[in-house]
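The next block holds one structure in the form of structure tokens; read it before the comments.
With one protein chain held back, the other chains of the complex are shown just where they sit.
Let's turn to chain A:
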Amino acid sequence: MSQTLTEKILSRAAGKAVSPADVTEINVDIAAFHDLTGYHVIEVMEKAGMLKVFDKGKIVIAFDHLAPPPDVRSAEIQDQIRHFVKNLSIPNFHDINVGILHQILLEKYANPGYVIVAADSHTTTSGAVGAFAQGLGASDVAAAVITGKTWVVVPEPFKITLEGKPNKWINGKDVALKILGDFKADYFNGMSIEVFVKEPSAFPMDFRATVSNMGIEMNADALMFIPDSETVNYIKTMRGYEPQLVQPDSGAKYKDEYTIDLSKLEPLVAAPHSVDNVKAVGEVEGLEVDQVYIGSCTNGRLSDFEMAAKIMKGKRVKTRCIAIPASYDLFRKAMEAGYIDTLVQAGCVVTYGTCGPCLGGHFGVAGPGEVMVSTSSRNFKGRMGSPDSKVYLAGPAVAAATAVEGKITDPRRFS
């Protein structure tokens, strides 16, 4: 029988053919956590009296939410996890100098067809290379770390096709916001989204990662790009080997389908306090902004910095602007390309791969009454600091244009 990508991956992981709505135990290929959820995962393992891991090589740990530690408690949390790593000899541990977990999974570990679970909702990011990747709570991840297994309700697959080529300032964020605006935040509950790109090179890995990252904002169980030539190029460039492609069978059945013509997209924003409160940038243009944030696991990649640098070249920002590449590897590449220099010259605060402001953690928390434009994933009330602040989500071009003008600005004004 013809299978979708979802069915194909989960059937392999379950060791039997599965269909939507089946409840099944599955083997995981990678179980991961970061500092902020990691101490909780370890605490559950300790309380259960099972401080062991199913396969050392399949555990990935990265410090990102509290990196470097902004206070004593954060330092204590990281110290506890370093001990865990040492005691159990976990090889795939990334301390404060590597980057954000989801970006590291993408750069170093995720493969087409993998099942990945991690104690963070944005685990969906690894769907960019065609992995069935889900965020889970600390207890579920603890169980997966101990046993190598978890359970799923097989989601109903939904097909999205991307056709055409995006215009100059359009980015993965605009595609994610387009889907959220059209379907709203609850439509994909219990579904997985499989994205087919008609012209693979027109929608590169950076853009795919942003869309997969926001799969959780659509409440999808997973958002996977069908592996294609772009996937092969990316993994080969990053890791030196060609991955095996896992693809849906022709004739696989989907619950429904939807097509986006990339050439018709315009820059979008999500207004406070909901990710699906989507508007064309023109509808909110002119609104004065206190701070702009370019970065996070959603939009902290090289092409994001490239777009921001093109807009900021030779100019000075009129808002506070914080820019954080999602990993050290990306930081280095952005530096070599001159983007970091351009942003620093423009007056941005640029720092290394950390989650910082995205979750109202550190490095730029919003004060009461402040208006933020952020390339991160969520604009929930109080997400980036004070519950009385307002966050507008946007892609890097809108964010950079806004920083330069001091108010929300359509990047298409910059040729």
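In this text, a contact is a pair of C-beta atoms (placed from the backbone, for glycine too) under 8 Å apart; a residue touches a chain by one contact, two chains touch by 3 or more; residues count from 1.
Assume contacts and distances are computed from a predicted model.
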| item | value |
| --- | --- |
| Omitted chain (choose from "3-isopropylmalate dehydratase small subunit", "DNA-binding protein", "Sarcosine oxidase subunit beta" or "Ferredoxin") - UniProt protein name | "3-isopropylmalate dehydratase small subunit" |
| Chain not shown: contacting residue from A:Asp120, A:Asp206 or A:Glu405 | A:Asp120 |
| Among A:Gly49, A:Pro91 or A:Gly240, residue touching the chain not depicted | A:Gly49 |
| Listed residues A:Arg316, A:Arg332 or A:Lys381, member touching the removed chain | A:Lys381 |
| Footprint left on chain A by the chain that the document does not show | 23, 36-37, 40, 43-44, 47-50, 66, 73-74, 77, 119-121, 123, 135-140, 143, 151, 185-186, 189-190, 216-217, 219, 221, 274, 359-361, 378, 380-383, 387 |
